[in-house]
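Note that this complex is displayed minus one protein chain, with the remaining chains in position.
Think of it as A and B in the order they're written, each chain with its own count starting at 1.
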Amino acid sequence: MAGLQSQDFARISATNFRPPDVRHDFEVAKLIDVSKCIGCKACQAACLEWNNLREEVGFNTGSYDNPHDLTPNTWTLMRFTEWENPQSGNLEWLIRKDGCMHCADPGCLKACPSPGAIVQYNNGIVDFVSENCIGCGYCVKGCPFNIPRISQADHKAYKCTLCSDRVSVGQAPACAKACPTGAIVFGTKQAMLTYAQTRITDLKSRGFENAGIYDPPGVGGTHVMYVLHHADQPQLYAGLPQNPRISQVVELWKGLTKYAGMAAVGFAAAFAFVHGIVARRNDVSRAEDREAEHLIDEEAARGRQT
Amino acid sequence: MTNSWTDIKNTDLVIIMGGNAAEAHPCGFKWVTEAKAQRGAKLIVVDPRFTRSASVADYYAPIRQGTDIAFLLGAIKYCIDNDKIQHDYVRAFTNAPYIVKEGFGYQDGLFTGYDEAKRDYDRSSWEYELGPDGYVQVDETLQHPRCVYQLLRKHVSAYTPEMVERICGTPKDKYLTVCKMIAETSARDKVMTSMYALGWTQHSKGSQNIRSMAMLQLLLGNIGLRGGGMNALRGHSNIQGLTDIGLMSNLIPGYLTLPTDKEVDFPTYMSTRGFKPLRPNQMSYWQNYRKFMVSFLKSMWGPAATAENDFAYQWLPKLDVPGYDMLRTFDMMHQGKVNGYFCQGFNPLLSLSNRGKVSQALSKLKFLVVMDPLQTETARFWKDEGVHNDVKPEDIQTEVFELPTTCFAEDEGSLVNSGRWLQWHWPGAEPPGEAKTDTWIMAQLFQRLRALYIKEGGAFPDPIVNLHWPYRVADDPQPDEMAREMNGYVVSTVTDPADPTKVLLEKGKQLDTFGQLRDDGSTACGCWIYSGCWTEKGNMMARRDTSDPANTGAYANWAFSWPANRRILYNRASADIDGKAWDPRRKLIEWNGTAWTGYDVPDIAPAAKPRDVGPFIMNPEGTARLFVRGMMKDGPFPAHYEPFESPVANVLAPKIRGNPAARIFKDDLAALGTSDKFPYAATSYRLTEHFHYWTKHVWVNAVLQPEFFVEISEQLAQEKTIQNGGWVKVSSNRGTVYAKAVVTKRIKPLICDGKTVHVVGIPLHWGFTGAARKGFGPNSLTPFVGDANIETPEFKAFLVNVEPSNGPATS
Partner (left out) sequence: MLQELSRRQFMKAAGAGLGGSAVAALGFGGAEEALAQAVRPFKLTGTTETRNTCPYCSVACGVIMYSLGDKSKNAHQAIVHIEGDPDHPTNRGTLCPKGSALLDFIHSETRTTTPQYRGPGEKAFRPIGWNEALDRIARLMKDDRDKNFIRTNQDGVTVNRWLTTGFLAASATTNETAFLTYKVVRSSGILAFDNQARV
């Protein structure tokens, strides 16, 4: 497991720097087997506890989803869907643990204008580095899964880290360790893919013909994967996207920084970063912000329609 | 549990009925998911609600709450009719062949001997026919019309699938699917496990709910086997231990019982506890009762318990009623007959039925002492919290003490899990503020009380001033000292009668096992079933050996399992009449020609020959009872009775309300509601995000389920124009609560005897202290009536009305 202790970067936001690929033993992944999940929220509790996060005590609004959405403090959330299977006539309570998917091709990282605010380690973990975050919210727009949230307290973006601190000392993420039924397991991506096949075989033997893995190619695959009983209809599970992909605007943005107008864009970002530190205000150029946001929104809307 | 959590992985079929293991015991439920994933086991869930357990089940069938007996007796009928009985097991290991006395009968919902005025039975006809040799008469062919098997067959004949559907609301096709899956486990190589909890106990016929499944499991040959058994999922971390140690009105540690007024002296007391075998060669282990009892009395009163004073038998209190259970005590309190009350880690204002009555009862106390690590509602029953606790403090004269105690993290000792494992734990922090351990508080109180009696004299001080108190520091006894007392020790050296120079037991040593106990005062033992937990080898409860040869799930050297470190009760029954495993893949213990050997401590004398000695050694029969003689108050067989508050009449016996043998006090009978005013069938339950009334004090859990709600079907919501997430007012004939409505597909109306029955689900975790939102609970609504045998309140089935509301402030 020595490899786990040297998390080499694969990518860093807002740079075209590509770290030398000196250690690349394996990629890690978390596999969430929805068919084993009882929705107990142990993962949510363990996440809050491990990360020293304390969410506000909310209200009941007619649902088991508490809190009602991801927040800067809630990095993972159980989403409950009651679905009557038209084929069998049976009620199915589909419960999905929502949170960062740790995409191989992370839209957040590509959208991020602040150097070093989002990094991807070679083991696949995508992590936010608060010190470098300018709170612009591009990561939110860039994410095809709508995961990052901006804190109103410190104007930084937050999301699941896949417990990079635990992984760096050879331990599983807190949610995976806690999970009572083994619905969340953690290991190398290869091991998880192999294990998922045994689960899919079991589910098919129990009549779930369309059981399968969710490892969407549109984002290069993910380091958080699902086993779904109805892999043909991921949207049943509280709107899990059928075919998530990074918006083309974000790709373009990435292209700009890499090949062409780096003076303009890069400087703006760098300026904002320095400005943020000096003035304690986190903002990018307002004009640029508006423009990029507009483009991304448009693209995102198009992406969802497809 | 007859088996253990880790044993569940060995099963082929799990039936969760009368419980919700995924919700209430997620980490134990893990072994269900393991059985499913590793051996292709199936999971059936039968519940009024589509629960978290149901969400991962292979098959779900709905049932109306309070009708489990009809469902299970119907399953027994199915198995008998379809010849899905493990015949060899049933013939050899149950009392199916035993002949019952002439005169026993059952008609119109009642067994012979019923006295309506007393709400009780004369049980003398519920007995075996004994031969001249004193043993029960048997018919191995099971053909005798009065043999237990034939009586059972006749008794269950009413419970056809159609009748089950009428009573339970379970659609016939679903019911038959469940029956078929269950019946398959009658094969020798198929085993089913039953996982149940308060969903079966909290009924006016809770004990019989459990008996029904136990009978089914016996008929299928599933008791004593790996992956089988009757597995009660105990609710609290040490409720098994507190029950083992007899902290109940009528108990003495190790399931001995307190004397009654009729047992005027020790010989009379012992005369009803002879437990003479009812079949030849049987162990009838309770024949050792006197050894357990004398050793207990020695642990209580030490040197003051002598042969001359019958070991201080007369210092024990005697019962004039079956027991002063919580319901009776609070009824007495309500009548002003109780002055002082102690709550040690218990919150009855929220936990007991009919909160209005409990609140009034507490208000009549002179003093209340609450020992708790958390600020409970009970300690604040006198506090005006507006709608959430609407009382007038100035009118309440009770003196209240709130004593801060340690929690698990700050104390040391053992807890008994559901699988009877005694596990030791260690403190990791200092108590907060001035908090103290419960042992310190009890010792301090006792020392003061004793000092007052020594100084002032008073009412019969002998049992108090002579209480054996052998602790190193009298004011602060330490856990190891009590653990050693419970295990038992040698009071005076015991020598071999044949050779007086040979010392069998040396004075001062810890006992190895309850097999060494004596009835002459030479041994002391606080709780005989725990003997072996702290021997001369040390603290066996602290063992942490994770080895598990052959992956049986037994973990024989992890902690200590009572009795005698046995992991699966009745494990002799895992082998056939000749001592060979019914299923070689599930070998547990086998007879090797001279002894029983295998992976578990045999639940039988190691040299007891097969065919001679039966597996159920605690029973004088040596077999398990399908017919329980006069030992249950409400019948030797279970029978379907409606809850005291039911939306429909008893189809089988329309004149009978509730369980005819259950006790109900006059005021509480008058406080029952009827379905014309309260049309909906309510049930109370726990949610996985919370533990009882504790975790509303825990910030993270308050976040995960912040606010009190009730669950109703989409159909009821539409009928009553209730909005999802909106406020509702829920009332019973005893009280009213306000809650948010969760409108769900997981609750569906049931059709019972042609009538639509709406189920209302009421989780119970909220109150007026803690981090979660202030709220109400189901016990403002529940009826004050308990199970006929053990007085567990009927929390699971009662009647309410539900209406849309603007919430507690404006309604």
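FYI, a contact is a pair of C-beta atoms (placed from the backbone, for glycine too) under 8 Å apart; a residue touches a chain by one contact, two chains touch by 3 or more.
This is a predicted model, so every value here is computed, not measured.
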| item | value |
| --- | --- |
| Chains still shown that are in contact with the chain withheld from the display | A, B |
| Residue among B:128, B:175, B:341 or B:766 that touches the chain left out of view | B:341 |
| Per the touch definition above, residue among B:264, B:307 or B:607 touching the missing chain | B:264 |
| Among B:13, B:527, B:664 or B:682, the residue in touch with the chain that has been omitted | B:527 |
| Interface with the unshown chain - residue positions in chain A | 5-9, 12, 14-17, 19-20, 22-23, 40-42, 44-46, 48-50, 52, 115-116, 119, 121, 127, 129-132, 161, 164-166, 168-169, 174, 177-180, 182, 257, 262-263, 266, 270, 273 |
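Heads up, the rule we're going with is that only the chains that are shown with their structure count from here on.
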| item | value |
| --- | --- |
| CA centroid of chain A to CA centroid of chain B, Å | 46 |
| Contact set on chain A toward chain B in their complex | 35-42, 44-45, 48-49, 54-64, 66-67, 82, 84, 90-93, 95, 180-183, 199, 202, 205-206 |
| Residues of chain B that touch chain A when the two form their complex | 22-23, 26-27, 29-30, 33-34, 36-37, 40, 50, 52-56, 58, 60, 688-689, 699-709, 723-726, 740-746, 771-773 |
